[in-house]
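Encoded as structure tokens, the structure appears first; notes follow it.
As you look at this complex, bear in mind that one protein chain is not there, while each of the others sits in place.
Chain nomenclature is as follows: A and B, assigned in order of appearance, with residue numbering initiated at 1 for each chain independently.
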Amino acid sequence: MTDPLLEVRGLSRRFAAVDALKDVNFTVAAGEVHALIGPNGAGKTTFIHHLSGALFPDAGKIHFNGSEITRLRMHQRVRAGMARSWQITNVFLGLSALDNVALAVQGRPDAGTSFRFWRPVDREARLFEEARTFLEQVGLGERSGRLAGELSHGEQRALELAMALATRPQLLLLDEPMAGTGPEESARMVELIEHLARHVTILLVEHDMDAVFRLADRISVLVNGQLICTGTPDAVRNDAGVRRAYLGDHL
Amino acid sequence: MAFYRPARWQQTAALVVLAALLALPSLLDVLDQSYYIGFATRVLIFALAASSLNLVLGFGGMVSLGHAAFFGVGAYVAAICQQAGLGEGLLVLPLAMAVAGLFALAVGAVSLRTRGVYFIMITLAFAQMTYYLFVSASLWGGEDGLPVYERLRLGGISLAGDAALFFVVLGALTVTMLLFSRLAQARFGRTIQAIRENETRMEALGYPVLRYRLACFAIGGAVAGLAGALLANLSGLASPNLLQWTQSGTLLVMVIIGGVGYLWGGVVGAVVLLLLEEILLAWFAHWHIVLGLLLLAVVLFAPKGVAALFGRRDD
């Protein structure tokens, strides 16, 4: 097997007297959709925050794409090829959908510096041409001129995906992309993620088990800050420990 | 808050006002009211200083209560140069901007590590430190300040006449507003406004947020330094009072009255506040009570400022 794209070794973090994460070992292989599940309060969001650089661990190491990123700041990790979405929608409501994605394109190192003071950004056609392709990928091509604040909730979630994609990540961290979406929007989001998975490695944190079992190549289960099991959906479904700790009351 | 987009009617209005201002010195001369040229110059200088704060506060989203420090440093740089016999504006003014900008860079490097209430207090504390430094610097006149005996020359032309200084200040303000308007629409402006709206999101798009914030803070400081240098030439004095934190408060009041984050907010605010002062002071010596009550009314009833009454920024 080749080296994993993301490798986490011995990651631990305490908050006051609580072990939020305890000696977590975890890998994501290039090309897979890896889902992270666990009951509420298991430490999933804390874990994602450590991967994205919003929090730093007490112990342990994180390797990404062959180099260590444990102490890198969030923007440096993004530049190394890791993008994330949030549980809550996090787009610029006062900008159009296209402007939002163009802003993401603009932030990429190969798009050049943003220390440009004279030329209006609206005239930088290349940013917008590229942004349009990402909007089309998530099915928002028709809505590009709308203010993000006027989009539906599901559309805003899709827009957020387009922004994450526009950073050209190798790994996409999706933190509950279905949160707050209706059944119809959910179905569309699953399709969208399936489509994206052909181009990019995905780490998916999600409560919607139907979506998880449909999308994931491998699933890891986090309970009380500890990783209790990693395996294929079938293996996880049949794992006794998982059933006892978590899935028992869901499946 | 919305993102800045240029509005055509504002550009037209600005051109009309600019034309009127170009005619102002001759007009006042005819009316035998030359005293008001000095007043008009003062208003424009404060418009410049308030606009520089508006860049930091309104566009960059940084509530700085120490902006007067950069204003005052600019004034002192000019006064020190001019006392030493260096009177060429093409040298002195950029130098004042550079020193004030570098100082802002240093202050920002420490204070931008913090957020919210902390940031407000720290910028205030650094400004007060600068104030005390100049008050106790006997070399530069201490509490009395440093006089400017002879105004700058610009490309060899003396600015001793009030009209000449007025035109230079008007030119500086015009160029600055043009630059700010472009900057706000360019990549840099888009970036700092987006950071104002959602810092974490921008970091998650790969932007080194601190660097852009710091640049914005330093540019604001440099332009404030330019305003300070011009004010020292108008009033003939670089006084430590320019650095006092109440001065920062006054600039802040101007920006808020004019409209935080509206391109013309600083200009409108400076004009409104200084006109109010000129009118009310003649009528009631304790006009600060009136001003204070007005400000409370603005906070409670018109939170978006006066400019907001004229139209939305994203028209």
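Everything below uses one rule, namely that a contact is a pair of C-beta atoms (placed from the backbone, for glycine too) under 8 Å apart; a residue touches a chain by one contact, two chains touch by 3 or more.
Here is the rule we go by: contacts and distances are computed from a predicted model.
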### Query
Can you pick, from "Cation acetate symporter", "RNA polymerase sigma factor SigV", "Acyl-CoA dehydrogenase" or "Amino acid/amide ABC transporter membrane protein 1 (HAAT family)", the UniProt name of the chain not shown?
"Amino acid/amide ABC transporter membrane protein 1 (HAAT family)"
### Message
Checking the contacts here: which visible chains does the omitted one touch?
### Response
B
### Query
Which of these, B:133, B:179, B:210 or B:276, touches the one chain of the complex that we don't see?
B:133
### Query
Looking at B:15, B:91, B:110 or B:157, which makes contact with the chain not pictured?
B:110
### For chain B, the residues touching the chain missing from this view
57, 63, 65, 110-111, 113-114, 116-118, 120-122, 124-126, 128-129, 132-133, 135-139, 245-246, 249, 252-253, 256, 260, 286-289, 291-296, 298-300, 303
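The criterion applied here is as follows: only the chains that are shown with their structure count from here on.
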### Query
How many Å are there between the centre of chain A and the centre of chain B, using C-alpha atoms for each centre?
43
### In the complex with chain A, residue positions of chain B that touch it
1-3, 179, 182-183, 185-191, 194, 197-198, 200-209, 212, 215, 314
### Task
Please give the residue numbers of chain A that touch chain B in the complex, ascending.
52, 54, 73-75, 78-79, 83-84, 90-92, 94-95, 99, 103-104, 106-109, 113-122, 124, 163, 167
